[in-house]
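The structure's right below; bear with me while I get my questions together.
Removed from the display is one protein chain of the complex; every other protein chain stays in position.
== chain A ==
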Amino acid sequence: MEYFLQQLINGLTLGAIYGLVALGYTMVYGVLGMINFAHGTIYMVGAFISLITFLAATTVLGTSVPLALVLTLFAAMGLTALWGWSVERVAYRPLRAAPRLAPLISAIGVSIVLQNFVAQAQGARAKPLPPVFRGGVTLMDSGDFVVSLSWMQMVIMALTLGLMAAFTWVITRTALGRAQRACEQDMKMASLLGIDVDRVISTTFVIGAGLAGVAGMMVTLYYGVIDFYIGFLAGIKAFTAAVLGGIGSLPGAMLGGLLIGLIEAFWSAYFSIEYKDVATFSILVAVLVFRPTGLLGQPDVEKI
């Protein structure tokens, strides 16, 4: 029981990170109908930006840890968003009218470029970061097993909840969100009604990359080690999460992320850690075969 509870906490933390990345996939897919293959790599760039900012803030500027965290949060969000924006501007926008596969290949190219750029610019070795703050709350103590919720996990969950609230508010209440939803439903009609579609698409990429940047910051602080290759697997898993929740559905992405995190945590805990990725992908296949629209997705009707 205690072990189960601990895995539940770990899984939810991991799931929050996946969910934030999954949001970026699902938003871009909703608007453009394309898989933004480079999204996982953007998340990796976000992790590096956070690591660098955090180190710069604590060692060079000498700020206290909480202030450094706030600085890192804004830097990760803002600068990663800028990277996401540039990728869209350079590699996707000129291909808006191109055959369906062209943006996908271009995206794979971008992710190869970014990975190798980071490997060259910052070194290919794994980058360790000592734990930022230790300790936490002991929830349960049965003598031989202690269930604890670390401060870091609390920060991650609170931050995710906060971001989700802000994000939901933007999408449902603001003009920007309305334009975004309109483009999702019918891009041509939206542009006829005076919505600047290019700008909406840019915003979509900016928001998605910003959330991925925060996820990158969380993973840096939580696991304390990153390298230039983390984006690939995390990207696939987040995409799996988006599909599991129903691609195009924003609450679905978050739900899918949490589920994937839980599945991964429980699978590693009770079965085998080597095959945890196989478990994730098998779930992806199973979901697509039996319920292609995902858990919360709308079935889409093919029209001739």
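Quick note on the criterion: a contact is a pair of C-beta atoms (placed from the backbone, for glycine too) under 8 Å apart; a residue touches a chain by one contact, two chains touch by 3 or more; residues count from 1.
One rule holds in what follows: contacts and distances are computed from a predicted model.
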Chain excluded from display, named as in UniProt, from "Sulfurtransferase complex subunit TusB", "ATP synthase gamma chain", "Ion-translocating oxidoreductase complex subunit A" or "ABC-type branched-chain amino acid transport system protein": "ABC-type branched-chain amino acid transport system protein"
Residue, one of A:Pro66, A:Gly135 or A:Pro292, that touches the chain absent here: A:Pro292
Chain not shown, touching residues in chain A: 29, 33-35, 45, 48-49, 51-53, 55-56, 59-60, 75, 79, 82-83, 85-86, 90-91, 94-95, 98-106, 108-118, 120-123, 125, 127-130, 232, 236, 239-240, 243, 274-275, 277-278, 281-282, 284-285, 288-289, 292, 302, 304
